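So that we are looking at the same thing, I have put the structure below in structure tokens.
In this view, the complex is presented without one of its protein chains, the others remaining in place.
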Amino acid sequence: MPETAAATPSTTVEGDGPADAASPAGAPAVRRLDPRESRAHVTLLGTAGGKVAALITLVAALGVLASGQERLLSVLNFGLIAAVAAIGLNLAMGTTGIMSLGHAVFVGFGAFTAAVLGDHGVPFLLAAVAAMVVALLASLTIGPLALRLSGLYLAVGTIGIAYVGEHLFVNLRSLTGGGAGRIVEAPSLFGIEMSQSSVLAGRLVTSDMKWFALLLVVVTLVGVCVASLLRLRWGRALVAIRDNENSAAAAGIAVTRARVTAFALSAALGGLSGALLAGYLRFLNPESFGLEQSIQFLAMVVIGGLGSVSGAVVGAVLITALPTILTEVSLRLGLVEAASGTSSSFNTGTLALVAYGLVIVMVMALAPRGIAGGLGRLAPLLRGRGPRAPRTSA
Amino acid sequence: MTSSATAASTSAVDADERPADVVLEAASVTLRYGSVTALKDVSFTVRSGEVVALVGPNGAGKTSLFNCVSGFSRPSEGTLTFAGLDLGTARRHAIAQAGVGRTFQNLSLFPGATVMENALVGRHPLMRSSIAGNLLRWRRSRAEDVAHREAVADVLDLLGLFDLRNTEVGGLPYGTRKRVELARALASEPRLLLMDEPVAGMNPTETAELTETIGRVRAQRDLAILVVEHDMAMVMEVADWITVLDFGQVIAQGRPAAIRDSEAVREAYLGNSVSLDAEHTPDHLSPLSEEI
Partner (left out) sequence: MRDLVQLVVSGGALGAVYALVAVGFVLIYKSTGQLNFAQGDVMAMGAFLVYWFGPGRFELPFGLAVALAILGAAVFMVFIQWALVRHLAAHSHEAVLIGTLGLGILIRAVLTAAFGTDKLGIGDPWGDSTLSVAGVTITTSSILAILVTGMVIGAMAIWFRRSRTGVSITAMSQDPVAASALGVNTRLMTAVVWATAGALAVLAGVFLAGYPRSIDPHMGLIALAAFPGAVLGGFDSLNGAVVGAVSIGIIQTVIAGYEGPWSGVVGHNFHVIVPWLVLVVVLLVRPQGLFGTKRVIRA
């Protein structure tokens, strides 16, 4: 499809006053769409707000990297790893409307695949790709069947995936180490030893710094790809399936096939996240890829805003950082000591659980569109009248 | 010119004057749900460029027939063909891909999206980019999007929606949303457009607007339209050919004038052959007694 240059006078009729579309009939002037407007919808970071946000994020990230602050980098690294999975879950749940409570299982498939391949000396990059493929294939075993079910049944079915998956991981001892877990070989990427510090141009570059840089690149790439998808033909098709299946089918979209594909893509991203986790943490416990973790991913996507890629990233970082944040806050405020009356279980781990149960409930009750939705509602107010930015944000 | 009271009858003279190109053909279509027979031995055709109206009292089987044509139901007997495609076995999306566009009686828009985005979904069958292409931002995917937005903008313009293209559909008035629904169906450049009660729930102003819009669409696009409707005034104005259903069977077919004068049709609607005058006729039937 060649891009049509605007040979005819292009009139952008935005903000032309109240919609006069009701009048009309037989309005002789034929309106033509300015290609610039179309391109703006297709481009990422199309809005001024988007550009500013991206710039701020970039500067902040570079700052963090340069600081070399271990604790901060570590938390952010875990957050970014989770973000990859969250973007995937968001694609299935937020965009396509597939309620998946078994996402962590695909992360597990990816993690153990990478670990096992690492045992055999497979380079990390290759292992990561293989991890994505395995997770994708795993989703295809159950996907086509499960995805014909609607809402509630699908949700309950995915709980089943979570349980069966965890059972599988715990019992495949030779691969996963069973209840005790397993360690993962140190990964090397393009010759760089990711688990060790190196010296670069006279400065010390720690393992966490290397991972941070890598993860920033990975999350950006993944985010850009998925955000692009959302602005183009297939992204619209998936949203259509979520919002009104009959309409989508009547508009020529093969519903089940598209849902299976979205689910598979989401699983692949989960697998990538798993591989990254394996390489970074270098220890995997098969019990950490079941229902609890799946719900954690759900919390990330919900807070960020269903359907928003950047929201998923923000949500992932927030939820991952939550226990740490709570520890810091409660230590400063001396809360934990004061409240540990009945038992030793009132610790920050429990507090974190309370917090994100509360967060999920509050977000769904007050702002179902999450952070991204809230910002989305703010934006037109800030920008004044004019054409709205595309609904799906970067 | 009267038509016979029972079987699907067409005046020989009228039939000859219809366009030759058959777009949709229903041959002895029967649809049963368990013990209920929704359609019985229904036969009719839709020719290219025509507007065919499907009318009849409530429960006559109009929406059932529509569902069969768009693949949402499967006929128990008989055949339904669209441009050589057997609609009885084709998947819904394949039917849409083949060139059948459909609007729904209870609007089926995508609430959080803008008018343009809603209409763009309808463009899906004409676009070619793959999921991989979309993910990897290939030039072709992006360029395709831009080009098709322009085409859809034309459709929006035709329906008077251009100025509203970036507005979320959620807050728009009912009549406007119906037009967005129509835009989505038209965006796929269908050869056959199915409209399910397009003016249901509209006030006279909105009805007049939509009727006029349909006229414009018909004038400017090369397609056939099959419309289910209760509003006889509207039907009389836009239809080239009318098929009347009652209890799942075709009881009359013909040009609007013929149908207007038909005994069988009056019986079906009113249950007796009392003459239709303004006093006794419900609003939407009154045009039958008007001089046109």
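Going by the order they are written in, the chains are A and B; count residues from 1 in each one.
In this section, a contact is a pair of C-beta atoms (placed from the backbone, for glycine too) under 8 Å apart; a residue touches a chain by one contact, two chains touch by 3 or more.
Source: prediction; values computed, not measured.
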item	value
Among the chains presented, those that the missing one touches	A
Candidates A:Leu45, A:Ile159, A:Val205 or A:Val224 - the one touching the absent chain	A:Ile159
Sole residue of A:Ala92, A:Leu269, A:Leu298 or A:Leu318 that reaches the chain not shown, by the stated touch rule	A:Leu298
Which of A:Arg36, A:Lys51, A:His167 or A:Arg203 contacts the chain that the document leaves out	A:His167
Of A:Gly79, A:Gly97 or A:Gly223, the one touching the omitted chain in the full complex	A:Gly97
Listed residues A:Ala60, A:Leu200, A:Leu331 or A:Val354, member touching the removed chain	A:Val354
Contacts of chain A with the absent chain, listed as residue ranges	97, 99, 101, 145-153, 155-157, 159-160, 163-164, 167-168, 170-171, 245, 255-256, 259, 291, 295, 298-299, 302, 306, 342-346, 350-351, 353-354, 356-361, 364-365, 368
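Note that in this section only the chains that are shown with their structure count from here on.
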item	value
Separation of mean Cα positions, chain B and chain A [Å, integer]	42
Touch list for chain B against partner chain A, complex	70-72, 91-93, 96-97, 101-102, 104, 108-114, 117, 120-125, 127-131, 134-137, 140-150, 153-154, 157, 160-164, 166-168, 176, 184-185, 188, 209, 212-213, 216
Chain A residues within the chain B interface of the complex	1-4, 13-14, 16, 19-27, 30-33, 35, 37-39, 41-42, 224-226, 228-229, 231-237, 239-240, 243-244, 246-255, 261, 265, 387-388, 390-391
